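Omission of a single protein chain aside, the complex is shown with its protein chains in their original locations.
This part shows chain A:
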């Protein structure tokens, strides 16, 4: 068995009541179909009603840690960029 036969996959899971897919972990599998099945065993314990995404790790491009400053730092002197001036009405969920 070589690594190229069993590449790494990243697994994203949305739980039954969840709103979005969350990165759950990674695993090795020969192809996407098997990756899905393995993900189901490893990360969902076969709970009904969940959604699973598997992505070959090679397909993911990550931001580089070196670019941290210009990439992520918001300009703190422009508060109008942040929606902090509103009262959130009661009953609004998942904001």
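Note that in this section a contact is a pair of C-beta atoms (placed from the backbone, for glycine too) under 8 Å apart; a residue touches a chain by one contact, two chains touch by 3 or more; residues count from 1.
Keep in mind that, in the parts below, contacts and distances are computed from a predicted model.
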| item | value |
| --- | --- |
| Among "Phenylacetate-CoA oxygenase subunit PaaC", "CO2 hydration protein", "Sulfane dehydrogenase subunit SoxC" or "Tyrosinase", the UniProt name of the subunit that does not appear here | "Phenylacetate-CoA oxygenase subunit PaaC" |
| Residue in contact with the excluded chain [from A:13, A:29 or A:50] | A:29 |
| Sites on chain A contacted by the missing partner chain, in the whole complex | 1, 6, 27-30, 33-34, 37-38, 41-42, 46 |
